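What follows is a set of notes on a single structure, which appears directly below.
Heads up, one of the protein chains got dropped from this complex, but the rest are sitting where they should.
Chains here go by letter, A, B and C, matching the order in which they are written, and residues are numbered from 1 within each.
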Amino acid sequence: MNDKLKNTRDEIVRISGVNPKKCMKCGKCTATCPAFDEMEYHPHQFVAMVENGDIQPLLESESLYRCLSCFACVDRCPRGVEPAKLVEAVRLTVIRKKGGNRLKTDDIPALLDENIPQQALVSALRKYAK
Amino acid sequence: MQRIGVFVCWCGSNIAGTVDVQAVSEALKNEPGVVFSANYQYMCSQAGQNMIIEAVKEHNLTGIVVCSCSPRMHEATFRKTAAAAGLNPYMVEIANIREQCSWVHKDMLTGTEKAIILGKAAVAKVNLNTPLVAGETPVTKRALVIGGGIAGIQTALDIAEAGFPVDIVETKPTIGGKMAQLDKTFPTLDCAACILTPKMVDVAQNENIRIFSYSEVTEVKGFVGNFDVTVKKKARYVNEDICTGCGACVEKCPMKKVPNEFNLNMDNRSAIYIPFAQAVPKVATIDPNHCNMLKNGRCGVCSKVCAAGAIDYKQKDEYIQEKYGAIVVATGFNPISMDKFDEYAYNQSKDVITSLEFERLTNAAGPTAGKLLRPSDLKHPHTIVFVQCVGSRCAACAEKGKEYCSKICCMYTAKHAMLTRDKYPDTEVYVFYIDVRTPGKSFDEFYRRAVEEYGVHYIKGMVGKVFPEGDKLKVQASDLLNNKQLHIDADLVVLAAAIEPDKSARPLATMLTASMDTNDFFTEAHPKLRPVESPTAGVFLSGTCQGPKDIPETVSQASAAAAKVISLLVKDKLKGNPCVASSDELMCNGCSSCERVCPYGAITYEDKEFRMPDRTVAIRRVAKVNPAVCQGCGCCTVVCPSGAMDLRGFANRQIIAEVDAICK
Amino acid sequence: MQKITRDLLVEKAVSLLENGTVDMVLGWKKGEFDYDITPAVFANAESLKDFVFDDFCGANFSKYLIANTKKTASKVLVFLKPCDTYSFNQLLTEHRFDREKVYAVSIPCDGMVDIHKIRAVSGEGIAKIECGEKITVSTIYDETVNIEKADVLAERCVNCKSKKHVAYDELLGEDGEVLESARFDEVEKLESMTADERFEFWQGELSRCIRCNACRDVCPACTCEKCVFDNPASPVENKAAANSFEEKMFHIIRAFHVAGRCTDCGECSRVCPQHIPLHLLNRKFIKDIDNFYGEYQAGEEVGTRAPLVNYTTEDLEPGEAVEGR
Partner (left out) sequence: MQVNERKPLIVAFCCNWCSYAGADLAGNNRLSYPADVKIIKVPCSCRVNPMFILRAFQRGADGVILCGCHPGDCHYTSGNYYTRRRMALLFSMLDYLGIEKERTRVEWVSAAEGAKFAATMNDFAQTVAALGENKRLEDLRCKK
């Protein structure tokens, strides 16, 4: 792992407060994930890949925005690893960069639909932009 | 004033190579109390020991300092030498000038200097030594086994075989424990009842064994060799001595809707019951919570049909007091509650069951007479999902699961899966596992047979969610090796629930002053070398009360515990360690600090009368140490602020004398 | 709120003596001056005329119960301020007196005053002190000085940890609450100094010690039948300090012996004739115990296991203790 990657890895671990070493690779997070079919990388892969420093594919993955942040994986994990926090931390690493916002304020009018609750918009903005 | 002899050993060149032994013996000659000092090539040799004996006699020595190898090596030798010379063996101190001096220091000057200082410290200590005599206590030649499962049964049988009387105390109406509920046993698949029930009969017929069934231990006093135990025999409303176990009462009892705990409440029993056909003792018990006669005085059928006249509605709890020399704890385990595992829908569907319930469902004596039918509609299940590690290896949430591995689940699940496929080849069986742990004789072969010969689908992954839909159970799970999420429509889901120590263990540990770990498993005296003894002398551990175990392991530990008990009971008297704590009652203020830190419960209190200077009498609470129980760690001496509590052989004054000698 | 006055307490004492509930009363009486109130045993209603209760009644009576319940069969009435009730419970935890022989009446307390602080304002020559919200001091030079009580509160009352009574048979007035106090501020200040500064501070304080043993004798946690420092058989016996270390040894060991048992009643500092802030040693242990092993207030309940006769397998290592605070 080169230094830059290692730094990113350490940063993700720090932001999330997750210790990926606690994972015993049981896969209950992935078993429980309601967005499994949408995600390219699944919760257990996030944990393993961060631990291995295999960060680049995660940073580029659409999975970051497919995670529902429902925290089912956090709730069910028998070891208290909290994979959703790791997903969140990877996402933050991306959107905190300049121009990294997934959702820009200007994009919103186009997405508007009278059925979208206001709260969903606000939380989406919180989740997808810095 | 002591008359001390100093004996400096050369240990060939081991010591003499880096320590000027002559200089050491010369230097120590001038220490207070020293009247004789010599050095010799091998102090531990016969000639060396004779030299000590001669010197004791010639110079009227009262204390001995040997500057030699580690006391761990030859302290016992020199104590025997002292005894042979007519001295108290505890008047000997060793200055370790080999392992902790000549072997670790390179030059003669440093080595000699340090050896002299170590010698001075030993002399300073011997000056304050007092003769110590190990106390002796008689041994009651009777053992108590708490718990009548396979562990308790095996331990009791082995002790009884050696000729000692044994009592088994079992809370249930029958002995047999969990093993009596099992169907077949891995890895040989012999039927549990076929191997257990003959042992139960042996217990019943053994002259040396008494069974207190439907009973519990309520009080333990005393110490190794001399325990005073109170056992509560709960009223079973049936005279055990008269009941023949014919079962007429059970058959005629009108109250038939009592959940049957032996079948894990999957069917019903009557209010008067015998748990199962081979119960020992085979006598009926009335369940007072459901018996109409006991509840409101209306019924009395059982009394009428009992030809032996054994029914006694007025029976009371009975307390029995007995003395024991040794106590074996064999309180066993229970599966943990599944209430907190909402994700597996245990409380939502009758078709989500635990493995122990599965055992009953496949057992010929079980609620379905051995036919594998699902509880909700009694249909034959075609797809069964087994989930491993439910609550085991669960570090996230203490009230939900257990951090440890329950050890037995991998194997019994392989057994269940294999037996299902064997009997019902039309059934698809999935096992979700994190790891398959099979370290045991013929264990891995067994598991591989389940996969290779019986076609059980072993999937590396975990079940995340189970929810009932129609008459199916929707199972959502991960398949990590294929990086897939699986959705299975199952008919039956079997949870391998973690096991935990029986709830009675914690209060029992308090009574026994035996220590427990945070999971309520009893702690062994040494994790490797003394695995069947508890740190409390005279208390031994058998079976799963000490940690998760399968049957072969339980039985070996049970026999090991029995061997330890036998080796205790064959002794007529126990010789104690004389280096024990003792309390100066004139200074003790009875504050209880020492009692709280004593790991052995060796300290008790008594109210004592003291004559005061003004001729009045005051009553004070003072600590008393039982020298037979104290192991001499000295923890109590430090919490005692007044120094009333001191340790013989390592007294405050002795240690401070050593400190002073070293720092002079 | 019912104001606790001398007359109220005497009335209570008399009625309890007369109806036979108690046979004697532990209370305060005047010493040579208005401000040196001393503890006293009153055996009958008659003698209660000397009973005093004012802002100088700081003495904690819990310890006196040991001697006064040991020999006689009689029952003792004791008045306890909130901080005294903690000592009371701690002594019960340690089985130091028979609860049956005591009738405890708890009284609220709005703080006791420190004569040294008054003297600092009024100057020497105090002839008479009248207590109240405002304290009036008359001197032998016919001067009158008015002082706000709040300005001369004793240190332990400024940093009062609790107005709550944790033990009593009867409560006069209203019960208070456990307070958020700033009692560890001073300890923290010392901790933030360099080792050299701390050494200098403590050397300066402790070298004044004259080994009068007042701190030990008044301390409700120091209840040994014979103190280890008085016992010729113990290797550390010494009557008076012969050098600069011995008083350190004495005070460290004394603080260690009461660690986890000290309720922070502050009596040691109150009685020290040399004004050594001994409570700062005890509070250091209390603060460390709170930090290392979870908050623990000695005497809050009877029968609790003090931190030094307890442990968990996860405790911090001694090497981490200094950094770990």
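Convention: a contact is a pair of C-beta atoms (placed from the backbone, for glycine too) under 8 Å apart; a residue touches a chain by one contact, two chains touch by 3 or more.
All of these numbers come straight from a predicted model, not from anything done at the bench.
Among the displayed chains, contact with the absent chain in the complete complex occurs for B, C. Within chain B, the residues in touch with the undisplayed chain are 70-72, 96, 98-101, 103-106, 110-111, 113-114, 117-118, 121, 515, 523, 525-527, 535, 579, 597, 599, 631-635, 637-639, 647, 650, 652, 655-656, 658-660, 662-664. By the touch criterion stated above, the residues of chain C touching the omitted chain are 187, 190-191, 195-203, 228, 235-236, 242-246, 248-249, 252-253, 255-256, 259, 281, 284-285, 288-289, 292-293, 307-313, 315-322, 324-325.
As a convention for this text, only the chains that are shown with their structure count from here on.
In terms of inter-chain touching, the protein chains here are arranged end to end in an open line.
Averaged C-alpha coordinates give centres for chain A and chain B that are 47 Å from one another.
Between the CA-based centres of chain A and chain C the separation comes to 58 Å, rounded to the whole angstrom. Those residues of chain C that touch chain B in the shared complex are 70-71, 93-96, 222-228, 231, 233-236, 257-258, 305-306, 308-310, 313.
Considering their complex, residues 343, 389, 393-397, 401, 432, 434, 460-465, 476-480, 483, 485 of chain B touch chain A.
The touching residues of chain B, when paired with chain C in their complex, are 518, 586-593, 596-597, 605, 612, 616-621, 639, 641-644, 652-653, 656-657.
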